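First the structure, then my questions, so here it is.
Every protein chain but one is kept in place in this view of the complex.
We just call them A and B in the order they show up, numbering each chain from 1.
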């Protein structure tokens, strides 16, 4: 275990989650490489080797479009998230990056204050380390534990 | 990102949460400077710039009074908390301290064993670093995600 690697992945994911939880969605795509891949799927799909995804984007531009659509449709008005993340497990070290897995729980808080445990799962991340705080996700796969996912999966996870 | 800073804030908050979760409330004020500030508010109040607080204390002595009142009234008999905290994000570094934000989830466990996700939010902390394990909160603001807060908000968060 390399403490520096673990700390940098943990910091990147903490800043990523903070952007979402504080409703700074416009900065969410900035955590992904220009040509990065963002995907939301389920543990069941992964276990069966199925390429099915609830969300699949292959560039930062696609994520920007998604944020614009969310803001325009305003579908998630009155709700926000709170992420709590576990420690990253470094899965592989490559010449230009790292693979890491990080467990998460996400609570959803509605405008009236109602709070529920909304989603659990793990991030499977490929991270390109750049400078002190300039690391980015080359791939971010959100693997949800539950297949019973809200059809209004509006806010990124 | 400075690993030393992150680790020290995480350690301080872990010990703070452990004191509460293990019902050592008498040691809770010891985590705050003598002239420290402790405040519980909501994300909504913060977003609107409102100075409203559910709890507001401006000294360690006020926190001691609060603990004495809690013990005396015994209002929270039969419940305790479990905190799980995320990694701190260092927000600013000053000559004598640090500003950090830390996400939390708190479960409440009743005497009969019933367990619910009770509160989510983040700590906005100003921490004075002193020695190896002598760091203290100069300010601790508990920002709750939900405005639907239990009126029996008895145990400190």
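Rule of thumb we're sticking to: a contact is a pair of C-beta atoms (placed from the backbone, for glycine too) under 8 Å apart; a residue touches a chain by one contact, two chains touch by 3 or more.
Keep in mind the model is a prediction, meaning the values are calculated, not measured.
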Which displayed chains the hidden chain touches across the whole complex: A, B
Of B:37, B:64, B:82 or B:147, the one touching the omitted chain in the full complex: B:82
Missing-partner contacts on subunit A, residue numbers: 1, 3, 6, 43, 84-89, 101, 103-105, 117, 119-122, 145-149
Subunit B residues touching the omitted chain (full complex): 3-4, 7-8, 10-11, 13-15, 17-18, 21, 80, 82-85, 105, 107, 109, 112-117, 132-133
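We take it that only the chains that are shown with their structure count from here on.
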Subunit A-subunit B separation of Cα centroids, rounded to whole Å: 27
